[in-house]
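Every protein chain but one is kept in place in this view of the complex.
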Amino acid sequence: MNMLSKFGKTALALLLVAGTAACGNSDDSNSANAPDPEGTQEAQGYEYGVGKTFHSEEPVSYSMMFSDNEAYPYQDDWQFWSSLKEKTNVSFDLSVTARAEYENQKALVVNSGDAPYIIPKTYDETAYVAGGQIVPISEWTQYMPNYTEAVEKWGMADDLKAKLQEDGKYYVLPGLWESAAGGYSYVIRKDIFEAAGVDVEGSEGKWTYEDFYEALKKVKAYTDRDYVWSDQYQGKSSLNIAGVEYGVTGGWGLANGVKFDEDKQEFYFADTTDDFKEYVTYFNKLITDGLLDPESFTQDDESARAKFYKGETFVINGNYQFLAEAASKMTDKDSELYMIVQPGGPKGLLQVENSRLENGIMISQNALNDLGKEEFIKMLRFVDWLWYSDEGQTFALWGDEGDTYTKDADGKIVLNPDITYNGLNADTGTKQLHVDLGFAGGVFAYGGTDELRFSRMTEGERDYIERIKEYREPRAIQPPIMATPDEAEEMNLLVTPLMDYVDTMTLKFVMGQEDIDAGWDAYVAQVQANGADRYIQTANEIFSRTKETLGY
Amino acid sequence: MGILTRKQVNIHETKRESLIRHVRKEWILYSFLILPVLYFLIFKYAPMLGNIIAFRKYRGGPNFLGTEWVGFKYFEMFMKDPTFWRAFRNNLLLSVFYLLVRFPLTLIFALLINELKNIGIKKFVQTVSYLPHFISTVIVAGMVKELLALNGPINGLLQQIGLPKLSFVSLPEWFPTIYISSGIWQALGWGTILYLAAMTTINTELYEAARIDGANRLKLAWHVTIPGILPTIMTLLILDIGGILGSNFEKILLLYNPLTYETADVISTYVYRIGISGGSFSYATAVGLFEGIIGLILVMSANYVSRKTTKTSLW
Partner (left out) sequence: MGNSLSYRLFRVFNAFVMLLVVLFTLYPFLYLIAQSFSSESAIYAGKVTIFPVEFTAATYKLILSKPDFYLYYWNTLVYSVLGTFIAVMGTAILAYPLSKDKLRLNKFFIPFVLFTMYFSGGLIPNFILISKTLHMRDTMWAIIIPGAISAFNVILMKTFFASIPNEVEEAAKVDGLGGYGIFWRIVLPLSKPILATMTLFCIVGIWNNWFGPALYLQSKEKWPVALYLRQIIDSTVSTAEVGASAETSTQIAATIKSAAMVLTSLPIICIYPFVQKYFVQGMMIGSVKG
């Protein structure tokens, strides 16, 4: 008896302790810290603005999360840090986290109320909105001139709509690109394709997946292999980019299987349509006709790449960075690697990458609470300069003019010969731009003008992007489903079993484990049974509620 | 181990004695408990309060005790989800089969090692058998996939015998075998440590006595060794049974794919796919409580059965 009450008392004490720890950091934005719509905050003790370099009179330090990429691990003596300090008088108090654990760490640190002020490399901010730990940054962007200018100049208002949350605000400062990226496509052995009689450059502009199929057959006939294409990423990238052309979702793009019908202005479930049937039939054909290696969907990336390097296969999905690295690993030194424009499909010759936004920065509520409105705005203006001004972006990518790079007569950036990066100056470079100096890293160097984007590319990559621009049509961006936290929770828990089934069946159809014709009706019925209709219904209800905010 | 497990002898007087007097009398022994119990309260029990979000809405953020009561909503969510039950079933099957195979194999292997006369070879075999334990799961998964590739060694062997090639990794019926075999490979050697350690505590005189009575090696193992380490064996068995709803999360994540979800998807991987979001924390916690309760029931039953049959038990 007394044991129990003793235990009970301790438990109570601990409950209290735990409770107060939790209550430590509540939301409650006091009105003193609310943004004013005019955005006219005087700059006290610092310089900022479009065309100006941010500079603080007093040295200042901001806490930030840093995703440590194993390919160029964090060093505290990188030139990047010292140069930044010189220019702006700002340094960082970094939480260095291994890239593989970054998402986990982010979730923990934000949810425990301990988040650093600046949280970069945020791909999906939706999970953090309801917790009240992240600033609804859309209310503060009027203080950020470079960001605002980019949005206006490049017409990003529509793109940003995709980031709107249920309260009409958005919570992340996305990376902004003047044009959409090249993205993933198929890296092929141009030499083999041409020897097999395929006019690559002539036909890639207009070819659809069916044309691509014919080309693959020619290659197979010429090389006489069991299959000519063995995919990496477990086929998820190919399923994704092909999905776009068929109007369905698959692979990396599987998501919730939902597409938006622009004409009818409503959402529908794309993965039970006839388009979807065509899509899986196509990939199944690739396998049964001995063009695509069935192991593509299960093997390790390493195995797929090995086959390609060794010259056993001639097609593999990848992005341009992969191509650049693969070039040096090919066993046959005369191989010619070429990145084709993504083939088109029933929905047309569509550009796969349609978003000009990319991973971005969340600002934690702690920044606002700790710094107070004035200093908070100062920090935002610093972020504005480093990540959104042309000067800041160029610095983050290339370093210091004169020191690491120079500009030629046309204003094009020329990397100093003793520095190498992404294939540039491969023979003369002794220092690596990202590994040794800290520039061109994924945490800081992204976003910007086309010119800046092209400056980091080799001829080949630039050519690839140009070809996409020439031969492919841009496509509309889907509106977001602006659900309330309760709705979002329900939909989220519904979506996993639903899409698991679609994912499994996609592969079964493709691999021939399920017969497409025989099993189709049962498949559609099961998808309905798993709640697809309910999901779409909820999505459309939400849409009709939020149409106006989105401008429809 | 050593002398067969002792049992209490003088119970008759303790019931009479009051609790307080008993604690005073044994205060030295109880004092050992102070620090560890404090540790448990702080580091194990205090965080457990967080489990309350299985019954409350939690939207993320430091208010980790949740915002409002929702009763059994999250429990209902997963209880009504057939995919969850599939994961539950797979979890059960994989763990039970793994236990059934690994348990006797580890014991037998330990006994065999114990029979090695040459100390040098014994050490060598032991050390080498521990190596797989140190190979990171990612590398193991990679090796397994390479082994089972369509043009890998196993399929090569099949071809030689005239059997058709199999794409093992994409066939749900093969997953349990792959999971269990790779698990045995990883854990067999390491699992013998406890048994071997226990065997050293067996009084060698017992062996002598038995040998004099004419027992051969098999009888020795059966009548001396195994009874000698019976507490260890039963302890491990009981604990393993309690752990049936666990699984090697990382390995499954690396070896499974949508084609094999049917047999490979277990509770932990399913919850992982549900991802991080406001509601999923509560969902995951509810599932965790469910797992915990089942585990507790399992361990208590196993303990009871063990007590009745072999006279050894955890408590």
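Annotations
Here the chain labels run A and B in written order, and each chain numbers its own residues starting at 1.
Throughout what follows, a residue touches a chain if its C-beta (ideal position, glycine included) is under 8 Å from a C-beta of that chain, and two chains touch if they have at least 3 such contacts.
What you see is a predicted model, and the numbers here were worked out from it, not measured in a lab.
Which of A:D36, A:E86 or A:E101 touches the hidden chain is settled by the complete complex: it is A:E101. Checked against the hidden chain, the listed residues A:K153, A:K329 or A:R545 yield one contact partner: A:K329. Remark: the omitted chain is touched by one listed residue; of A:D114, A:E178, A:D400 or A:D436 this is A:D114. In the full complex, subunit B contacts the hidden chain through residues 1-3, 5-8, 14, 19, 22-23, 26, 28-30, 32-33, 35-37, 39-40, 42-51, 62, 64, 109, 112-113, 115-116, 121, 123-139, 143, 185, 188-189, 193-194, 196-205, 211, 216-217, 231-232, 235, 239, 242, 250, 253-254, 281, 284-285, 288-289, 291-293, 295-296, 299, 314-315. What subunit A contributes to its contact with the hidden chain is residues 3, 17-18, 21-22, 24, 68-71, 73-74, 76, 94-101, 103-105, 108-109, 111-114, 123, 181, 183-184, 233, 236-237, 240, 252, 301-302, 305-306, 309-310, 319, 321-322, 325, 329, 331, 353, 358-359, 442, 446.
One rule holds for everything that comes next: only the chains that are shown with their structure count from here on.
With centres defined as mean CA coordinates, subunit B is found 39 Å away from subunit A.
By the touch rule above, subunit A contacts subunit B in their complex via residues 10-11, 14-15, 17-19, 21-27, 103, 107, 110-114, 126-128, 130-133, 234, 293-295, 297-300, 302-303, 485, 488-490, 492-493, 496-497, 500-501, 503-504, 506-508, 511, 513. Across the interface of their complex, subunit A is touched by residues 41-42, 45-46, 49, 59-65, 77, 81-84, 142, 145-146, 149-150, 167, 169-170, 257-259, 261-262, 265, 270, 273-280, 283 of subunit B.
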